[in-house]
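Notes for the one structure printed next.
Heads up, one of the protein chains got dropped from this complex, but the rest are sitting where they should.
We just call them A and B in the order they show up, numbering each chain from 1.
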Amino acid sequence: MSPGDRRLLPVHAPRGVGMLRGSQSFPDAARTALADTQLRRNLGHATATIRAKRAAVVGEVADWEELREAGRSIKADTMARLDDLLIQLEERVVAAGGVVHWARDADEANSIVTRLVRAAGADEVVKVKSMATQEIGLNEALADAGIAAYETDLAELIIQLSGDRPSHILVPAIHKNRAEIRALFARTLPGVDPDLTDDPRELAAAARSHLRRRFLSAKVAVSGANFGVAETGTLAVVESEGNGRMCLTLPRTLITVMGIEKVVPTFRDLEVFLQLLPRSSTGERMNPYTSLWTGVHAGDGPEAFHLVLLDNGRTAVLSDEVGRETLHCIRCSACLNVCPVYERTGGHAYGSVYPGPIGAILSPQLTGVEDNASLPYASTLCGACYDVCPVKIDIPSILVHLRAEHVEAQRRERRVPTPEAILMAAAAWTLADPGRWQNAQTAIRAGRALGRRRDKDAGRIRALPGPLAAWTAARDAPRPPAETFRQWWARTRGGAS
Amino acid sequence: MSSRDVVLARIRSALGPVAPVPTVRAYRRDSDLDEVAVVERFAERVDDYRATVHRADPGGVAATIAAILVAAGARSVVVPEGFPERWLAALGDDVAVACDGGDLPTDELDRAAAVVTGCAIAIAETGTIVLDGSADQGRRAITLVPDHHVCVVAADRIVATVPEAIALLDPTRPLTMISGPSATSDIELDRVEGVHGPRTLDVVIVGA
Partner (left out) sequence: MNRGSSVALFVTCLADTLFPDVGRATVAVLERLGCQVVFPPSQTCCGQAHVNTGYQRDALPLVRNFVATFERYDAVVAPSGSCVGSVRHQHAIVAERAGDNALAERARAVASRTFELSEYLVDRLGVTDVGATYPHTVTYHPTCHSLRMLGVGDKPLTLLRNVRGLTLLALPAAEECCGFGGTFAMKNVDTSTAMLADKIGDVLATGAEVCAASDSSCLMHIGGGLSRLRTGVRTVHLAEILAATDGAA
């Protein structure tokens, strides 16, 4: 490829637009979240509830592992011929009366949607909850163009009314409890009943009446898509409240923004994903509503349908053979609910619209690992995410891979190695040779001096020096023994091997 | 160069040469349940969503529908143009029936107390009804805007599994899969029935 063709190479999602980069590193942002006891209580309760629900409905599916394998293989097949499938999807959507737009990045997608809304003569849109449009910062771009975007999913409405950021893929307001939501509605919803209680039933009813007029009068709706079927041009939106059906059915113009990885080859593939997604996501056998539409249906639903196919860094993810399977994600959020890190820090600490384990691998790949360098380290590699992933994304292995990518990027970009890199290189040099390692063990044994010999603290070190002080901030360290294992072996079995 | 060409070129350069990936489909397509058990399973799973299940033989459908609407105090009901007239025969004179041929204004749908439709397919394992816009189901808006949906499901339309249902559906039609009344778990992950879609769902199983 000639240098002039550089724009044909995959590129990361641009800076300065959208919600993929946080302003703080994960450990710093996590510290703030960990100090918020109300937040930790809310999260602990919510994640425990959804974990139990998921486990129950997954447990009753005898062929769950076969479904996961099918999901994994369909997605791997999809990625291997993504170009052909997108072309096919485009053909079928156009043949069914839709219009297809291609967006290289967030800026282009935002300007396409803005132009389409204006062309429809609207200055407001109703929105179905969509990760892709949050990722690209569509609401902010529309606002800059004088177009009001109204979120209609209950949780998204809560987030929008409070000027907050979403903290979960499925339940963006998971960090708020009913009392906080009641107070918010009482303050922000015009004409709300002053006797509104914090019963979730009443809060949902308040949202219903607040949005009713808006649904019935909206001219333009914007949605994402859970799946786009190449074979038929069919789009799918999976939801619970009916706000999705309202947006997909009532306005005259429908604009759907879909990441290019959401395509699936055949209509039949939905039989796999419509089993995997609801059980993994909300912990239901099936979500209340799934809408499937193909282009424009005469006399039923919108008269104009636009599909915006979004890259925004996805081709960069695709270009990494190890990280590629991150694009298999169907956004169920099961990995968030089982993650011991997410459960304690919540979603905001991840800085991106994609939190939790999937966010820790997706965001750095979309932006380039150096723009989200602390995220691959935001995991103990406990593997709970991999176990529940409905499409078997090996999240721990990809985390380890991205850590290596980060270290290598640092090595390339820095003249002077980081202190950590020096330490790691020294440790590796020592451990690569048994003789050097034995000398080092002798040095470590000198650490015995730090521990008490007698009294109740015998055998424990309560404060370590230098970088190891982080360890003893909350934990004691063991006092090195008088004799290493290999010394004991040599002394007692000398020469036995 | 168009964005389309750029994105497609990026994909090709990202992939490089790739081997085809075989798709593995070792999952179940059907179930061991016999026809009676399939209907039972469907009724049980619909009930789990806090929808109400009614059973009727073909001669009793009209009376069942009438009883549901009376119990709900519904005075105005929408039906799609192709809905069997005989199933409305038991409605009292005080119930206004609006027949939608695609022309009822949304505001009128909003004022209607209920909608009564048929369904294309139902899925037992997930307690799902699927509408495909056929004449007895009508356009999507009529089963969405009214707050109460009564859906008549012929027992022979009930299949056991999701794969069996997908095989019978026509992707060129607008499809809506409905599993219970509209719901949300957005507040503390407590499931609450009834947000924007119909807050009440009655399913009438006919025959078997």
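Keep this in mind: contacts are C-beta pairs under 8 Å (C-beta built on N, C-alpha and C of every residue); 3 or more make two chains touch, one makes a residue touch a chain.
Keep in mind that this is a model prediction, so the values were computed, not measured.
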Subject >> Partners of the unshown chain among those that are drawn >> reply: A
Subject >> Identified contact with the non-displayed chain, of A:L9, A:V407 or A:L450 >> reply: A:V407
Original post:
Which residue among A:F26, A:Y289, A:F305 or A:Y354 touches the omitted chain?
Top reply: A:F26
Original post:
If you put the missing chain back, which residues of chain A would it touch?
Top reply: 26-27, 30-31, 34, 40, 340-341, 344-345, 374, 376-384, 386-387, 396-397, 400, 403-408, 420-421, 424-425, 427-428, 431-434, 437, 441, 444, 456, 460, 462, 467, 470-478, 480-481, 483-486, 488-490, 493, 496-497
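Just so we're on the same page, only the chains that are shown with their structure count from here on.
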Original post:
Centre to centre, by mean C-alpha position, how many angstrom separate chain A and chain B?
Top reply: 31
**OP:** Could you please specify the touching residues of chain A with respect to chain B in the complex?
**Re:** 1, 5, 7-11, 42, 45-46, 49-50, 53, 62-63, 66-67, 69-70, 73-74, 76-77, 79-83, 86-87, 90, 96, 101-104, 108, 152-155, 158, 171, 173-174, 177-178, 181, 200-201, 203-205, 207-208, 211-212, 215-216, 229, 232, 234, 240-243, 245-246, 248-250, 260, 267-268, 270-272, 274-275, 278, 282, 284-294, 297, 299-301, 309, 311, 315-316, 318-319
**OP:** Would you tell me which residues of chain B are touching chain A in their complex?
**Re:** 1-4, 6-15, 18-28, 45, 48-49, 102, 106-107, 110, 123, 125-128, 133, 139-141, 144-145, 162-163, 165-167, 169, 171-190, 192, 194-198
